[in-house]
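Okay, so here's the structure we're looking at.
Note that one protein chain is taken out, while the other chains of the complex remain in position.
Going in written order, the chains are labelled A and B, and every chain counts its residues from 1.
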Amino acid sequence: MNIVENFDLFAPRLINKQELLSSGHRACSGCAEVLAVRLMCKALGENTIIASATGCMEIVSSMFPTTAWRVPWIHVAFENTAAVASGVEAGLKALRKKGKIDDRYIKVVGMAGDGGTMDIGFQALSGAMERGHDMIFVCFDNEAYMNTGIQRSSGTPMGASTTTAPAGKVSSGQKTWKKNMAEIMVAHEIPYVATVCPSYPLDFIRKIEKAKSIQGPSYIHCFSMCPTGWRSPSHTAISMGRLAVETGVFPLFEVEHGHYRISPDMPRKLRPIRQYFKPQGRFRHLKDDEIDQIQERVTLEYQKLMGKAKYL
Amino acid sequence: MALKSWKELPIGCVVSDPGSASEYHTGSWRSQRPIWDNAKCIKCGICYVYCPEGCVQQTEDGFFKADLDYCKGCGICSHECWPRAIKMVEEE
Partner (left out) sequence: MGKRIGMEVAIAVAEAVGLCDIDMAAVYPITPQSHIAEHLSDLVANGEIDAEFVTVESEHSAMSAVIGASGAGARSFTATSSQGLMLMHELLPIASAMRLPICMAIANRAVSGPLNILNDHTDIMPQRDSGWISLFVENGQEAIDLSIQAFKIAEHKDVMLPVCVNIDGFQLTHMVEPFEMPSKEEVEKFLPPFVPHATLHPAKPVTMGAFAMSDYFTEIMKAKNEALKSSKKVILEVWDEWARLFGRAYKPVETYQAEDADVLMLTMGSMGETAQMAIDQLRAKGIKAGLVKLRLWRPFPLAEIKAVLKNVKKLIVTDRAISFGGPGGPVFSEIKSAMYAEARRPLIYNYIYGLGGRDVAVGEFVGMFDKVLADTKNEAADTYEFWGVRE
């Protein structure tokens, strides 16, 4: 592992010390998603309002009458987070213009899981992005409905076993390819789209900061490992994210006003996906030829992405 | 904490005590705890950055420790520590 090569020494000095998500939240041990939320808050800072979808992050952080949040936070329902965030943004805009609140700049952020973004929340997200609200939407993608018990979503990768797309005698788990949400957001022609993973905290924080600095809508797709749902030990969350990136399963890139840029953290040569699949219980049933087929697709998709980065 | 009656609830159940989730100590979930060997520690802070609980803190001398009131014992800090300065030991 070449952590130190990719990681500045004395990282704490570079990172906002404030913990805007307090300890005492009830996320599972070793949850990479809650770590990603913690890092996101550090990058956003205090002048942020978060609208959260129903999901793991919502229930673990807001057990009434307490809250883990130190930034203003609202939860309404599952599928409407982007719409709620767009309403907060519109409300603030009107109040600021009319002098009813102080004129500080506040970034409105919508956050949801893969189901809340790519499935049930898809329409509200598309609408909010199309309308051009000044907001960031962050999808915390752990590749299934973890909060309800590991059911498949359109973010679940081909071949993964979930409780509604289980591996069985005549099934190899998920039968569909993962929806390419970042590209769908790029197609909305919004100013900024990026993929991030908490295993790369500096890249992560830089991209959130960039999204924060952009007027208008940005979309961040965060790959966050779920030890519970992926059937992998709790200490592996960071290393698994790193493997997803290094195998090209989850490439790190950003698209600013249509221009693609591959993150410097991407290796020159991708590692075989077997290395990423092997330690995870959800892929354990896959046969060699099935892994080969998935490898082919991952390689192809990565080449397509590299092509865009080259020419655009 | 005593449970509130319906009359005592804030309007709309708005929680106006930011970070009050810290009243709940998740440390009781832990089956193993991280132990730092400061002789090996290079003070890089990776353990602090990667902690999902935000419970690893830097002490005045620049070394790190976990707040055991919240540490769930996931082992990420130990696994990611490049100089291998953090060891996970079983709770008794």
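The criterion applied here is as follows: a residue touches a chain if its C-beta (ideal position, glycine included) is under 8 Å from a C-beta of that chain, and two chains touch if they have at least 3 such contacts.
This structure is a prediction, so every number in the text was calculated from the model and none was measured.
*Asks:* Going by the stated contact criterion, tell me the shown chains that border the hidden chain.
*Replies:* If we consider the entire complex, the absent chain touches A, B.
*Asks:* Could you tell which one of A:M63, A:L202 or A:I291 touches the chain left off the display?
*Replies:* In the full complex, the listed residue that touches the missing chain is A:M63.
*Asks:* In the whole complex, not just what's shown, which of A:C31, A:A124 or A:C226 touches the removed chain?
*Replies:* A:A124
*Asks:* Please output the residues of chain A touching the missing chain, sorted low to high.
*Replies:* 46-49, 51, 58-59, 62-67, 69-77, 79-80, 83-95, 97-98, 100-102, 104, 106, 123-124, 126-128, 130-131
*Asks:* Mind pulling the chain B residues that touch the left-out chain?
*Replies:* Within chain B, the residues touching the omitted chain are 3-7, 9-16, 18.
Basically, only the chains that are shown with their structure count from here on.
*Asks:* Please output the residues of chain B touching chain A within their complex, sorted ascending.
*Replies:* Touching chain A: residues 4, 10, 13, 15, 17-26, 29-30, 42-46, 48-55, 58, 67, 69-70, 72-76, 78-80, 82, 88 of chain B.
*Asks:* Per the contact definition, I'd like the list of chain A residues that touch chain B in the complex.
*Replies:* Going by the criterion above, the answer is residues 1, 3-4, 7, 9-13, 15, 19, 21-27, 29-32, 34-35, 38-39, 61-71, 198, 201, 227, 233-239.
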